[in-house]
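A single protein chain has been omitted; all remaining protein chains appear in their positions.
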Amino acid sequence: MTTLLADPQLHAQAAQGVQSAAWLLIAFPLAGAAILLLGGRRTDKWGHLLGVAMSLASFVVGVAVFVSMLGQPGTGRSRVVHLYQWVSVGSFKADMNLLIDPLSISFVLLITGVGSLIHIYSIGYMSHDPDRRRFFAYLNLFVAAMLLLVLADNYLSLYVGWEGVGLASYLLIGFWQHKPSAAAAAKKAFIVNRVGDFGLSVAIMLMFATFGSVSFQDVFGHASQASHGTITAIGLLLLLGACGKSAQLPLQSWLLDAMEGPTPVSALIHAATMVTAGVYLVVRSHAIFELSPEARLLVMIVGAATLIAGAIIGCAKDDIKKALAGSTMSQIGYMMLAAGIGKAGYVFAIAHLIAHGFFKAGLFLGAGSIMHGMNDDVDMRKFGGLRKVMPITFATFGLGYLAIIGFPGLSGWWTKDGIIDAAFEKGGTSGQILGWTALIGAGITAYYMSRVMFMTFFGERRWDEDVHPHESPQVMTIPLILLALGSIAAGAFLIAGDRFANFLAPVIGAPQVAHKLITPYTGVVFVLMVAGVAIAYVQYLRRPVPRTAPAGSFPVVAARKDLYGDALNESLLMRPGQWLTRLTVYFDSRTVDGLVNGVAAFVGGTSGRVRRLQTGYVRSYALSMFFGAALIVGALLLVRL
Amino acid sequence: MTGHYLVLSAILFTIGGVGVLIRRNAIVIFMCVELMLNATNLAFVSFSRMHGTLDGQIIAFFVMVVAAAEVVVGLAIIMAIFRSRKSSSVDDANLLKY
Amino acid sequence: MSGVVAAGAHQTGESVIFWVLAVASVAAALGMILVRKVVYSALLLAVVMLSLAVFYAVNEAPFLAFVQVIVYTGAVLMLFLFVVMVVGVSSTESMVETIRGQRVAAAVAGIAFVALLILGFGHATLPATTGLKDANAAGGNVLGLARLIFTKYVFAFEVTSALLITAALGAMVLAHRERITPKPTQRQLSEARIRSDRVSPLPPPGTYARHNAVDMPALLPDGTVSELSVSPVIARRRGGTHEDLHGELPEVAAKHEATTLRAVVERQVEVDSKVEEKEK
Partner (left out) sequence: MTPGIIAAADIPAPHLEYGRLAPILIVLGAASVGVLIEAFAPREYRYWAQVQVALLGLVGAFAWTIALSMSGTPHHVAAMGAIGIDGPTLFIQGTILVLALLSLLLVAERRHEASPFTAQASSVPGSAEERESLVAGITQTEVFPLLLFAVGGMLIFPAANDLLTMFVALEVLSLPLYLLCGLARRRRLLSQEAAVKYFLLGAFSSAFFLYGTALLYGYAGSVRLSDISAAISKQAGGEPLLLAGVALLSVGLLFKMGAVPFHVWKPDVYQGAPTAITALMASCTLVSAVGGILRVFYVGFETLRWDWRPMMWAVAILTMLVGAIVAITQTDVKRMLAYSSVAHGGFLLTGVIATNKAGLSGTLFYLAAYGFTTVGAFAVITMVRDAGGEAGHLSRWAGLGKREPLLAGTFALFLLAFAGIPLTSGFTGKFAVFQAAVAGGATPLVIVGVLSSAIAAFFYVRVIVLMFFSDPAADGPAVVFSPTSTAAVAVGALVTVVLGVIPGPALHLAQSAANQLFVR
């Protein structure tokens, strides 16, 4: 309890100096979006440059705020920038305030930093698109909304940012409107996200009903006084919101379809930033989750289930972007798991989030670079042997690959091992289950990422005849290189010496134990990683990769042949793996989609039926009114009689 | 006696209401609405005597005035639709539905 | 003592009036919604309205009773009848219900509604009737009403004028036809007429008809029907057969009429000649 009261979120001071200019963070990209959208075709020539400039300007402000924050003592690092009073209804007040603290500034740097790199990359990637200006406008809009999300000092402003990123994501997924699949994907993303938003908005209402306020300060300050049931309900509703935005089970189905958007979008929104908003929400609301073990347990279960499901889906996809999307789900599952563990996990959740932001953005941009050279083909079965023709892409993609599979010393190793360790450290049966889940997930990660790597860059060339792969221009490769550097160093920089944990301590509490470089599980993780790589090596490098997937998704005969002929490791992992893959794909396409479609069909069917009551006969209308009148009279009279 | 009048007014009101539901001629439907208004007036007048205030009678008077205006507008509309459709059955007017 | 007796007597008298007129008005109201002919409905509504006028008088509202007779029954209902005449005096409504379940549902809703209301009234403890003696004392009923209209309800009274203007304006909009071409002068009309094929007036309808309906066509000397004798507006309106035609087509009916008439006329002529002979 004392840590809670000492929580500087509860008594943030007014910002001064450069920090009081923090509103510029949002103002720059917002202005960019406004100018580009309202300016129309006139801004076509320099629109992309303005977009990049606005994003960079925001990054510069972010760095300045960060530096000035470092100059302050640890407990005084939470500052509030008051903008204006936004909503004031009765006793309820909501201010448009920006909360600058170590947690939000970490996100600000990630969003503006990686965001700027992706902006730069997009100059090249979108250079042939006639609507490039509009694309940059949406990107800027997204950055502004995302910054509002993480800088909000109350749930209502957060909700605004939350809906804003949803809208921007919707616009960007459907950016290539000429593809019907893109329009459908955009709509699906919007609808599925509405389910999550429903949870978040009800949670906010409930907070207001309980605490009379929705600011972080009041909610967290009084959380311990609310009944346990209320807190659990709020926690579960927040989790529902997080699941929608972060593509966690059971609301994950939109993310794979969202790959219809341009690749930089997939990198920025559907890998590095927006989809991690759910993790941010859970960590930010830690005061609520810490009071409700049930809600926390569910967070962990959702995270663990998603990390396995995402990894398995990643194994099954031949589309390089969808394979990476499955991987994103899986990695966010790790973060959720860590966030659910509690104090021991927050740091790793956020650290993994940042590291993931680097290497996954790098991987997606690398995939974009490959597509750029391969006439926008995404089928890995038609790649192969690209390492010679695309050396820079290969190198940066390779570094990202090593980082994500947890190669010792690179970013993913530091952060993912931390999560696995924290899961085991949690103790009890649940700790063991979660820990082993995370471990197995790491093995599968190594397998599917190696599969992507081998099918794309190694082996024989399986290109179509009219394809002439080439390295991308510098404007695209330089961001790749910078992101690769981040993939190498971010993990060590953050985790070694508990640097990040100490930085975040004022917000989420000090770490109880110092981080251990080598844990009992380090070896196991390493062995599983090597095994995963080995299986992929045997399957995709030792044997020719057929240009078309074997008939059916996994014909029994072929599966058997593979399994009997392979090593013990392989059969141990592969058989359940393939079985699980099939199950997961089935689950994904039938059950979850089925549920979403089923609800839609139900509502539509009801609509069709209720609609028939509007017969067009004025007498039927009068009848319904007369019945209504009788019912109302009855309802009022019979209550009293 | 007020109770008696009240019950009578309720019965007349309901008969008017049922008439709106079962008749198809727009004019008859409108006459049924007039019957409902008359039933209401009966209630007003008898309540007026019960309370010993004239307000009820005033209201009944206003209702008559309002009803007169309503009749003019209503019959004008019914005539207009009759001229274009050659029918005063409200069941024929069902282009707008669902 | 005598007051109580008088009140009791008054009560009895009122009871008699109430029960007689209540039965009559409910019966008339039921008849109104059940008879096929629109005109009958209108007349039955008049019965209800007149019964109510008596109730008003009994309930110490003499002014309203007169207004009910003069304005409501006399003017408003007549407006209804007027429109009914325009739409077609003999128009009847098929009583076959076309919307499935409408009647049953209407009956159920109606019975539920009235049962609920009466149940409610049964549980209500109404205060004793005060009577309007005091209220009507100073200057009578009309002055009492005037006092209220011009003080307490003066705003509503004034606003009613907006209602009346709207009604007048609405009737104008929907019924008044703007003249688009200038009105032809007498001279133009007569010139046009001379130039036309028919100089003489159109034959009037209903010649030799047994009744004075304007929609029975006249007969030409050869016994055929003259379409010109019926106003095209009326002719167009009448899609089906006129009920006075006894289910026959107008032409056939007209022929029958003509035969009957001829027979009648001939007999008359015979009778007349006999009378003449006698006189001689």
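For reference, chains read A, B and C in written order, and residue numbers begin at 1 within each chain.
Keep in mind that, in the parts below, contacts are C-beta pairs under 8 Å (C-beta built on N, C-alpha and C of every residue); 3 or more make two chains touch, one makes a residue touch a chain.
Since this is a predicted model, take the numbers as computed values, not measurements.
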| item | value |
| --- | --- |
| For the chain not depicted, the shown chains it touches | A, B, C |
| Touch with the omitted chain, as defined above, among C:G13, C:G101 or C:G140 | C:G140 |
| Options C:M85, C:L169, C:A192 or C:V275, residue touching the unrepresented chain | C:L169 |
| Options A:S201, A:T437 or A:S450, residue touching the unrepresented chain | A:S201 |
| Contacts of chain B with the absent chain, listed as residue ranges | 2, 6, 9, 13, 16-17, 20, 26, 29-30, 33, 36-37, 39-40, 43-44, 47, 50-51, 53, 55-56, 58-59, 62-63, 66, 69-70, 73-74, 76-78, 80-81, 83-85, 90, 93-97 |
| Contact set of chain C toward the excluded chain (per top definition) | 116-117, 119-121, 123-127, 138-140, 143, 146-147, 150-156, 159-160, 162-163, 165-167, 169-170, 172-178, 180 |
| Hidden partner interface residues of chain A, rising order | 84-92, 156, 159-160, 163-164, 167, 174, 177, 180, 182-183, 186-187, 190-191, 194-195, 197-198, 201-202, 205-206, 208-209, 600, 603-604, 606-608, 610-611, 614, 616, 618, 620-622, 624-625, 627-629, 632-633, 635-637, 639-641 |
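Heads up, the rule we're going with is that only the chains that are shown with their structure count from here on.
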| item | value |
| --- | --- |
| Interchain centroid distance [CA atoms averaged], chain B/chain C, Å | 15 |
| Whole-Å separation of chain centres (CA-atom averages), chain A against chain C | 75 |
| Shared-contact residues (touching 2 or more other chains) in chain B | 17, 21-22, 24, 91 |
| Residues of chain A engaged with two or more neighbouring chains | 615, 617, 619, 623, 626 |
| Complex contact set, residues of chain A against chain B | 611-612, 614-619, 622-623, 626 |
| For the chain C and chain B complex, residues of the former touching the latter | 11, 14-15, 18, 22, 25-26, 29-30, 32-33, 38, 41-42, 45, 48-49, 52, 55-56, 59-61, 63-64, 67-68, 71-72, 75-77, 79-80, 83-84, 86-87, 91, 93-94, 97-99, 102-103, 105-107, 109-110, 113-114, 117-118, 121, 126-127, 129-132, 134-136, 141, 144-145, 148-149, 152-153, 156-157, 160, 163-164, 166-168, 170-171, 173-175, 237, 239 |
| Interfacial residue positions of chain A with respect to chain C in the complex | 615, 617, 619-620, 623, 626-627, 629-630, 633-634, 637, 641 |
